[in-house]
Each structure stands twice: as structure tokens, then as C-alpha cells.
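Left out: one protein chain. Kept in place: all the others.
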Amino acid sequence: MKARMPISIQSRWLHRLVLLLCALALITTACGGSPTNSGGSGLNTGSSGKSANEIRIGALATLSGAFAVDGQDALRGVKMAIAEFGGKIAGKTLTMVSESSDATPAVARDAARKLIEQDNVDLMVGPLSGDEGLAVRDYAKTQPGKVFLNGSSAAQDTTLRNPAPNFFRFSTDGVQWMAGLGTYVYQTQGYKRIAVLAEDYSFPYSQVGGFMTEFCRAGGHVVKKFWVPIGTTDYSSVVSSMPSNIDAIYVALGGSDSINFLKQYVQFGGKAKLIGGTVTVDQTVLSTKGPLYQHVLGVASAGPIADSNPTPVWQQFAHTYKSMFPDGFPSPSLFAFTYYVNAKAALLALKQINGDLSNGEAKFRNTLSTLQFDTPTGLVKLDQNRQAIANNFVTLVDKQTDGTLYNKLVQIVPNVNQTLGVPEAQYLQLGEFNRDNPSCP
Amino acid sequence: MREFITVTLNGITLGGLYFLVASGFTLVFGLMRVVNLAHGSLYLLGAYIGWSIADATGNWILAVITAPLIIAVIGIILQQGLLRRIQGQDLREAMVTIGVSIVVADLLLAYYGGQSHEFSPPDAINASTNLVLADVTYPTFRLFTLATAVVIGVGLWFLLRHTRLGMIIRAGIDDREMVSALGINIQLVFAIVFGLGALLAGLAGIIGGTNLSVGPGDDSLYLLYSLITVIIGGMGSVGGAAIGALLVGLVAQYGLAYAPTYSVLLTFAMMIIVLAVRPQGLLGRPSV
Partner (left out) sequence: MIAARIMRIVGLFALSIFLLTFPLFASAFFVVQIGIQSLFLGIVALSLVFLAGYGGMLSLAQMALYGSAGYTLAIITVTYGLPWFVGVVAALIASTLLAVIFALISVRTQSIYFLMITLAEAMLVFYYAEQDRIFTNGHTGINGIRPPTVGPLVIADPTTFYYITLVVAVLVYLALRYIVRSPFGLSLQGIRDNARRMQSLGFNVYAHRVVAFTLAGLVAGIGGILGTWYDGAISPGSVDLTRTINLLVIAVLGGLAYFEGAFIGALFFTLITNFASSFTDRFNTVIGLAFLLVALFFPDGLIGLSRKTVQLVIRAPQWRGKGTVASQSASDLPHAAIHSNGTASDSVNLGKQFMAASVNPEEKEE
């Protein structure tokens, strides 16, 4: 083995150092990192090209990866809110800066940090998914002088346990999204014994927990629970182990997984009906043709919106959505809606205080805490954890005259709060929802 | 008991799908020493292209026939265009295939979007079969998958054992340089084998996609399962791929049925055990 010679070490060093220096120098100067203070208090001195006559809104959504489509709809919601105010408040222009996450908490945190510290936004709306919400809430605690509003993230703990004083959620959480469903399927549809199928993480825990709280209270029995690993697409063994003496299966999966499951269930000769979680009966499911059509009819579900909501204010919202975004969905998704509501709340508050973001945005926070307003789904106001109290909708899959399927609104549950009507202390005692809790075999 | 039979059948049929995916992978490695980490991308391409063809023509059978052929061509282009110029440097080839897989995955995501796509096979194979002997209603398509895997497996065996090409391939697996020295155009053989591997991946893609659905992330998933299958079965051995696929399928399904939380880990645990006991895989050759 030849040993290495000092001369060559020198030239190697030289080359590397030159490169390192050039790279670092070029990059830092070109990207213009400006020496602002890190705490993000009050004064935004117009670095990163922000003018004094501008209110900059940061929007964080999953614009890359498998959830990109949802993220795009989320941004549409923000744009709709901005458009309602004519793009200006108190003479200042409203601009939107968006950053993308990929549904992982670490990237969400980085994206939030970029919005707040690099893009210099005055407030932030987002994120999209549940676990990201927890990460952004934690980050918000380190930036007390900026206001954070939720996007669509629906993990309950974001506001129920360890809330941040500057994180506001004007949209309801995954437990609230199930309000009304448990009672409906027990009393109206007559399902007494059911099984549950869901993915093994926090959002389905909230959904199943919310559903079962009502269902068990009404007298129902959950005979078996199937918690499958995230990303499972092959449900054949779940189907094989499904008890046969059940009335229905509560499926808290996403749309395409639900179709997979349903296909396999029917092919194995399964007879029970389905109950859907909030994200279960989506466009993918509703556009089913063929042998699964009959099985999709009559699936009940619940959530913060209902596509077929006949109230004029919702119809107006859907109409505006369609005319503003002809390449969007046929009807605004819950991502567009929740981002819209949260963004609108921010803009309403800003209007009330005439765009005064001084003093660590203190006036902004105070106004938001007491804000209540009418949304396309009804009145929304906040509880003491800055969590929304709003209406929830129970839907049923029905067919229209031309045979296409849609979610028919069958019940409105008014003013659902985070603890489903139970006093907070008592609710907290029930414990976090997880695989085993709640239980009513 | 019925449940047990169903779960076992699930495992066997899933194993059939894994065999389809892994057989191409192991063949390419055995002969060319190329670890094609873009194999999952070929799977995904096969599924998506097959879906587009079926969607455009309304003919699923046409898609099943043409999509794998298209993927075979793409595979040959990949091999001739990129891999051939760095032939012999396994790590570098592996990295090139990783790069290709990153690009392909992103482009497919851009084109087809994030939601899953469903296939519509002819109703005849999309229904249920009544397995009278076991008194079980079973999805016909899964049986179709198994049948396809068996046919392909037999076909490969026949190819390798009873044709001249197969003889060359087996010789090449043993000693590449010698085969070349005997005057056989080894580069042509490489191209054919890589194309065959890609064809199998594409076929697996459209079958797997029909079985469940196709969506982003499937490429990594099936690549991972191919890796586990061939690590267990032995690299370069088609028979090993069959055994490995069967084992992985069974363990995955039993796990999902009886211990769902840790079911994924069981397959890995099995792989680790095989590695600890017999590092070259069950039917692998001892000299790497």
C-alpha cells in the first residue's frame, strides 16, 4: 500500500477549501440572508422584498407527494378568502406565500419556519394533516409574536392538550367530525353490532373514538376492531377474519383504500353494510360503477361539510368555488373549506383592527379569540382552547335522478364542541383515544 | 377453519404476485450482476401505462398484453442507454438505477397525480368463485393472479432448462467471460434478459394494480418485497424467487390476519433469520 504524500494532501486541501469558500460565499450572498432578529417580534422591516403596505399571509399545505391534490384545494380556499376582501385590508395589499410539506411533521416544521423566518409572513394558515398540526403548534410556541391559524389538520390534541396561545383553529377536529353519526346509524339505520376497520395512527383514533363515543352511548356494540398498518392495501386477511354476525363495518379509511377494501369484501362474499369516516366517501368512492355500486348506496358518514347542503350560503360558496376555479373539484373539498374558514377568520379580525399588527400582533390575537362569524356551514366560534365550535353534518350516499351517487345531507348537528358536550375535565378523564379506548364489545 | 383456508389462499396468491415481480429482478441480477433498483419503477410504469391503455381503449386484455411489451422496450433502452456504459461496476449501476427510480417516480406523480387508479378487468375474472371443496367464496382475480404466476414460472423454467437461450443464460450466470469467449454475443443476451425482466415487472404491475389499485409509493413497496423475496430465496435463482415469494406472501397474510400490528415486521424478521443462517439465501449459490 502506497502511503499518501504530503504534497498531494496540500493540493487536495487547496481544491476543497476553494470550493467550499466559493460555494458558501456565493450561496449566502446570492440568497440574501438578511440579519433580522430571530424572535420574530413585531417589526417586519421589509426584508425579503416586503413593502410596508403589505400584509403577507403564509399558506402551508401538502403541495408535493401523494396529497398534492388536497394541498392545491387548500390553497384555493385561502385564495377565496382573500378574494372576498378584494385583496386589500385597511389599504394594505394581501399577498399569499405558500410553502409545501409532504405530510411529515419534520418537513412541516421546516416549511413553517421558512414562512415565518425567511419569507417574513405576518400570519400563517396551515397545515393540512393531523400529525403536521402537532408539529406546527409546537413551533408556534417558539414564535409568540406571530399568529398561526390551522389549515385542515384535525388531530384533537393540537388544541385539547398543550394548546399554544397563538394557535387558532376555526375548523373542527377529527372527533367533532363524527358528531351525530354514531346515534344516526344506531337509531335510524338500525345497526346494533358492528366491526371497525381503521389505520393504526392518530387521526383514525380520533375518528373511531368520536364515532364510538356516541355509538356505544346509544347502546351499540363494537364486536371487533381491525387496526391495520398505514399504507395497507391488501385487506384480504381482514376480510377473512371479519365476523359474520355483524350489521355493518365502520371503515375509517381514505377513499381509494375503502374501494380496495369494499372490492375485496364483496369478492369474498361479505354481506355487511358499511359506515364511512369523514374522508371515506369521497369522489373516488362516489364515482364507482359496476358491482360495487349497490354496496356504496346507503353508506352513512359525517363531517364538517356536506356537498349537497341545500342552504343558500353553502350553495353560494360552492358556486363561487366553481366559477373561480373551473379546473378544481366539482364541489369544494373539506380542505378548501377549512382553509377558507381559517383564512377568513384571520382577515375578518384584521379588518376589525384595521390591519394593526404592532406590539407582537397582540390586538390580532385578542380579536381572534373572541371572533365569531357565519361560515357557509353556519356559525363558528372558539372555545377557551381556541378550538372551533361549529356545526357537523351527517350524510348518506344516495343516487340522483341520473344515477350518479352523491352524499345527501340527512342531519345537521348544531354547535358541536371539542368534548362532544361532555365537560372538559370529565372528557379528559376518558383518556386519549387509541387502539383500545373506547371499547364496547 | 374456513378462515384459515382463506388466509392461506391469500398468502399463496399474494406469493404469486410477489413471484411475478421478483422473478425478473433475480434473473437480471443472476446473469448481469445488476441490482436494478428501478425495478419497482418498471412495475409502476407497467401499472400506469396499462391503466392508460385500458382507459383509452376500454379493453383490459389489450392492456395486459401491450403494457408489458412497452415496459420491456423501456427496460432495454434503460439497459443499453445507461447501464451498458458502466457495465461491471455494480455499485455504480445500483446508484444509476436509484437515480432513475427517483426521476420516474416524480414524473409519474406529476402526470397521474396522487390518488389511486382502479382497473376494470372483464367481469368474468373480476367476480367470485365458489371453491366448493373448501366451502369458501374466493375472488376469482386472485386465482387468476396465481395461475398467471404459475404459467410464468413454468415458462421461465422451460426457457432456462430446455432452450438454447436458457442454456446460455445459465452458463452466463456461472461464468460470463467464458460465455463471451466462446463467441456468443453476450451483450445481446444481456439486452434480452433485461428486457425480459422488465416485461415481467410490467406484467406484475398491471396484475398487481388490477388486484388492488395503483398509486404512488407502490414502486418502493414492491421493490422492497422483491428485495426481501430474493434475499430469502437466493439471488439469481428463479426457483428461489418462487420459494421466497411463497414464504413472504404467507407470512404477510398470516401476520395480517393474526397479528396485524407487527405483521410487516414478521417478513423482515424472516429475512434476517435466513440471512443469519444461510446468507446466500435458500437456493442461492454459495459463491455469491
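Order of writing sets the chain letters: A and B. Residues in each chain are counted from 1.
Note that in this section a residue touches a chain if its C-beta (ideal position, glycine included) is under 8 Å from a C-beta of that chain, and two chains touch if they have at least 3 such contacts.
Keep in mind the model is a prediction, meaning the values are calculated, not measured.
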{"item": "Touch criterion as defined above, residue of A:Ala106, A:Val313 or A:Leu379 at the omitted chain", "value": "A:Ala106"}
{"item": "Residue among A:Val78, A:Leu94, A:Ala135 or A:Leu262 that touches the chain left out of view", "value": "A:Ala135"}
{"item": "Hidden-chain contact residue, picked from the options B:Met1, B:Ala124 or B:Ala276", "value": "B:Ala276"}
{"item": "Residues in subunit B touching the chain absent from view", "value": "29, 33, 35, 82, 85-86, 88-92, 94-96, 98-103, 105-107, 110, 220, 224, 227-228, 231, 235, 261-262, 264-265, 268, 271-272, 275-276, 279-280, 286-288"}
{"item": "Sites on subunit A contacted by the missing partner chain, in the whole complex", "value": "1-2, 4-5, 7-25, 27-28, 31, 33-38, 47, 63-64, 68, 99-100, 102-107, 109-110, 113-114, 117-118, 131, 134-135, 138, 155, 162, 200-202, 229-230, 434-435"}
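Simple rule for what comes next: only the chains that are shown with their structure count from here on.
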{"item": "Chain centre separation (subunit A, subunit B; CA means) in Å", "value": "37"}
{"item": "Complex interface listing, subunit A residues touching subunit B", "value": "65-70, 200, 226-229, 231-234, 236-238, 240-241, 255-257, 259-260, 264, 266-269, 284, 290-291"}
{"item": "Subunit A contact footprint on subunit B (complex, rising order)", "value": "3, 6-7, 10, 14, 109, 113-116, 118, 120, 123, 126-128, 137-142, 212-213, 215-217, 221, 252-254, 256-257, 260-261, 263-264"}
